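Shown below is the structure under consideration.
Missing here is one protein chain; the remaining ones are kept as they sit in the complex.
Labels A and B are assigned to the chains in the order they are written; within every chain, residues are numbered from 1.
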Amino acid sequence: MVISPVHYVAVPLLAAFLMPLLSKINREFVRIIPGLVLIYLGYVSVTLMNQVAETGTIVESIAGWSAPFGINLVFSPFTGFLATMMTAMAFIIWIYSYRFKKVDSEPAQRFYILQMMLVTGTIGIVLTGDIFNFFVFMEITAISSYALTAFYRHRDGAEAAFKYLLIGSFASAFLLLAIMLLYTQVGTLNMAEIAQKMHTVPMPMKVSILILFLVGLGIESEMFPLNGWAPDAYSQAPGPVGVTFAALVVKAGVYGLIRVVYTLFDIPSVGEFLIIMGAITLVVSEVSALKQTNIKRMLAYSSIGQMGIVLIAFGIGTQEAVFGALFLMFNHAIIKGLLFMSGSYLVYNNPEKEIKYLSGYGMKMPVISLFFSLGALAIVGLPPFAGFWSKLYILMSAADSSLYGLIALILAVSVIEIVYYFRVVGRLYFGKPAEGSIMHKATPGGIIAMSILSITILVVGFYPDIITSYIHNAAEALLDKAQYIENVLPAAKDLTQIQN
Amino acid sequence: MKKILVIFMLAVIGYSLGTSFSTIKFGENRIGDPKEEKNVAAFYLNKTPDELSVANVITAIVVNYRGFDTLGEVSVLFLAATGLGSILYRRRKKGEHPEVITKPASQLLQSGSKLIYPAILVLGAYVFIHGHLTPGGGFQGGAIIATGLLLMMMAYKDFEIRHNVLTWVESIAGITFVSLGLTGLVYGKSFLENFLPTGNINDVVSGGIIPIIYIAVGFKVAAELAGVLETLLSNKEND
Partner (left out) sequence: MSSIDYNQIMSIGIYGSAIGLILIGLYAVLLKKHLTKIVIGLSIIDAGIHLLFVAIGYIDKGTAPIFSPKGIEMMAQGKTMVDPVPQALVLTAIVIGFVVTAVALSLVIRLYRHNKTARIDQIKSLKW
């Protein structure tokens, strides 16, 4: 069978449907199957990325109808890079979550089904070339997130999930309205054809549709002021789920925003709007992070801030800025993943997840504290860790566009980041342990996962060139709208043709 | 104070929605002549009776042209069952069977439902088997069947569908859908491509894999909705 992008969606779905049946045979299957599926998807990713490097973007038509009459999946250097990143992170998260917490086998089965659907949803969002299909995958992601946020019974998961659900439903409603209006104007749902016909849409209508899209997608990408759901969801969700939110879900949301702004629409001043909103998001969330005493909420606000920087960089819009933004997305997934993973272990037995209970853990949990400190150093952008390069490129692109105020802003915010991260690190190493504080030993899976991420951070920090070629191609693919349209429309390349 | 603010905001939203939609003339023909195939809808209207031999164009769109969306939808339904089971999970103590419905239903409901129930089931089955010929289809038919099941659940306290059965039906229906898609990938060239002969239009057996998929979808929707209702009604959890 030819390896094609649809495997990303079909295989996890098949596995998810099979899980209830297979669990009746052997209870342990439910923990192992996601890993197998993700290994296979990793293989698919490598194959497809190589193919894309040789022959260019892969466009696959579903059900034999070429675009725009059918739905098509687009695996370009850009979307493929994101899909590969998500697959890799999902696999690392699976390693981490193996026996993370003692749960009965029935909830464990549901947990893994929901996780696999969440991963399917985010990868589907990134790979699809059809705007309503995008909406469907967005809903798959959202509903899995609602259920996963409420997974633990003894926390305020239900409240956080309910808030998330309400706000998420508004996002879907706005998206549906936008798709509706767009369909009446261009008569098609295919992204490439929409991009082609966008110039025929009258300006007032275009602006209305864009606003609806921005609100709907801004909620998912945690843009201010639509991110009220995020701190609660991140802090109440189980540890592995928090990592999934930070590394996969929000990336898919930002991807949606970028695809709409860069490919579908052609209004030039949107970039400035993104810069402004990104800056506001950055400042508000970082200042809020400073005030947090709950470590997971602090990390959540920090995530929102990083996404603010990503939005700023996408707003600037030059090739260099886009490169920096994609690099930052990659780094953020790895680093924030590591921070959430180690943070979850640090506060494992601590129901309020308060920082002040972490005094002196540096001695008691040396390995995990080391991971956390590594993550903290990396995220504030200190060399020689990975985060340094992405921040550098973004600052350089801002300088090239003469946006010196932004440079000052980002540097100032970095100082705030250093303050609240090193507050935690300091407490870890220089505090006196309180009596009766019980720490929890990490599972082997957890240690392996965190080590993989740490090594990646170090490797990318010292040799960023390993990854930069992929990101350069991705940035090029994103910015080249004409190429995208050409790839998808006339008669999408038949897969069998490429193989021969 | 808050009320006034909200009403003001609603007025603004209503006004902006209204003006946006007023530019879209109601009933305007944006498709044009189907033969010209100026846009996607015209293409569907033109190609469906000839190439797919399916009478109901909407079924063709849902199952064939945009079958991927339907796959997503089917997985969303699966998420409903899983999510509900996960959110409402309670570790069952030994021998505990809590029931929420405590008042027995009236005589009218009990005898009436016995009469209507088979008819509802047959109607639902008819709707999803003939999805490609008449208005309706898998989702509509499945919902009708689930309504019949709900009627019985409300009338009789001890009417229950074993969760094993529901789980099997759900999973098998879902697997059928994805397997048909993957078979299309192996035999044809693309996922969900039609690989069976299409027959004559307006026959029950026509349209290739479309009726098969829709029947699977019908079963799945019925099973899912019944499972959701059961979970919410009787405080029992899905296995």
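As a convention for this text, a residue touches a chain if its C-beta (ideal position, glycine included) is under 8 Å from a C-beta of that chain, and two chains touch if they have at least 3 such contacts.
Quick caveat: nothing in here was measured; it's all calculated off a predicted structure.
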{"item": "Touching residue (missing chain; options A:58, A:177, A:376 or A:394)", "value": "A:177"}
{"item": "Contacts of chain B with the absent chain, listed as residue ranges", "value": "2-3, 6-7, 10, 13-14, 17-18, 21-22, 24-31, 34, 40-41, 44-45, 48-49, 54-58, 61-62, 66, 69-70, 72-73, 76-77, 79-80, 83-84, 87-88, 133-135, 137, 139, 201-202, 221, 228, 231-232"}
{"item": "Absent chain, residues of chain A that touch it", "value": "132, 136, 139, 142-143, 146-147, 150, 156, 158-159, 161-163, 165-166, 169, 172-173, 176-177, 179-180, 183-184, 189, 228"}
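Following the convention adopted for this analysis, only the chains that are shown with their structure count from here on.
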{"item": "Inter-chain centre distance, chain A versus chain B - centres from mean C-alpha coordinates, in Å", "value": "30"}
{"item": "Of chain A, residues touching chain B in the complex", "value": "1-2, 4, 6, 9-10, 13-14, 16-18, 20-21, 60-65, 68-71, 104, 106-107, 110-111, 113-114, 117, 120, 124, 130, 132-133, 136-137, 139-140, 143-144, 146-147, 150-151, 153, 158, 161, 177, 181, 184, 187-190, 202, 205, 208, 494-496"}
{"item": "Residues on chain B engaged by chain A in the complex (per definition of touch)", "value": "16-17, 20, 23-24, 30-31, 38-41, 43-44, 64-69, 71-73, 75-76, 78-80, 82-83, 85-87, 89, 91, 167-168, 170-171, 174-175, 178-179, 181-182, 184-186, 188-194, 237, 239"}
